[in-house]
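Note that one protein chain is taken out, while the other chains of the complex remain in position.
Now for chain A:
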Amino acid sequence: MKLVLAILAVLLLAIASLFIGVSDVSLPTLLSSAPEDRPMQVLLISRVPRTLALILSGVAMAVAGVIMQMLARNRFVEPSTAGTVESASLGILVVTIFAPGLPLIGKMLVASLFALAGTALFMRILKEIPLRSVLMVPLVGIMLGGVISSGTAFFAYRYDLLQTLGNWTLGDFSGVLRGRYELLWLAAGLTGIAYIAADRFTVAGLGEDFTTNLGLDYRRVLTLGLSIVAMVTAVVVVTVGAIPFLGLIVPNLVAMAMGDNIRRSMPWIAVTGAGFVLACDIVGRIIRFPYEIPIGTVFGVVGSALFLYLLLRRNARLG
């Protein structure tokens, strides 16, 4: 029941998102002008795609975050603290340099492979070096991401692609138009698969021994989860750019209230993720109206503040 209310709230945000912008789009102007006229065209070509892109990427990144947290068995891991985002960016850079003519889906697939390799490397490091502190795990991930992204930046500089690189690493929805966001539906499909497999990820979150005892192949669950995370991340990075901390904050907030049984919490994570992204995008659009602040920046500020809160709160509990 509460979930229905939350979905309604997200719908309200989505409607608000449709009607915010420089060009005058409102119910009266839409009704008073013909469908070929400017207001309706702006709505269909720019506003609706943007709003859909926000919802889809919010849902997908939040769900990717909770899967990572279960597989790494650490609360503070998500695609941007595990080298996934950085690896995906490296993948796109490689495609842009060596096969610039590749269609978007091809770029996405290459980025997915890179993201998968980077994340697998991160998981490998976790397995080889048992870390005593929960906080060391995301730090190692951030360091790994730093190493990868400095390599990426070096080659981007050499090939004069630094500005393009910025588009992938800093989430921004202002460039979303019809025909340039549809790949995100793929991310939504992957989220659906993740929901079907939700129990497996919860079981994997109990550890390898419990997973084996319950008759599941731990490596297979790991592969499935990491593949979903890598592809979702690649799609989002290719189409709108990374949204840091989203996959960390949303699952943590939901887990505080209702725990980690993913079958139950995933709908909430999806809805909260969509709402969060919509809200931050709206804030970014009105704070310096008529100019825009990219959502990556807004989320970076809001997200890191919330991240610090979660860290400190956690420490208080442990101590």
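Quick note on the criterion: a contact is a pair of C-beta atoms (placed from the backbone, for glycine too) under 8 Å apart; a residue touches a chain by one contact, two chains touch by 3 or more; residues count from 1.
In the analysis below, contacts and distances are computed from a predicted model.
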Open item on the list: Not counting the visible chains, the remaining one has a UniProt entry; which protein name from "Iron ABC transporter ATP-binding protein", "Cytochrome C oxidase subunit IV family protein", "Photoactive yellow protein" or "Monovalent cation/H+ antiporter subunit D family protein" does it give?
Closed with: "Iron ABC transporter ATP-binding protein"
Task: Contact partner of the left-out chain, one of A:Arg47, A:Arg75, A:Lys107 or A:Arg285 - done: A:Arg75
Open item on the list: For a quick check of understanding: of A:Gly106, A:Gly192 or A:Gly259, which residue touches the chain that isn't displayed?
Closed with: A:Gly259
Task: Residue in contact with the excluded chain [from A:Val203, A:Val229 or A:Ala279] - done: A:Val203
Open item on the list: Suppose we count only contacts with the excluded chain; which residues of chain A make the list?
Closed with: 70, 73-75, 134, 198-199, 202-203, 205-210, 212-217, 255, 259-261, 263
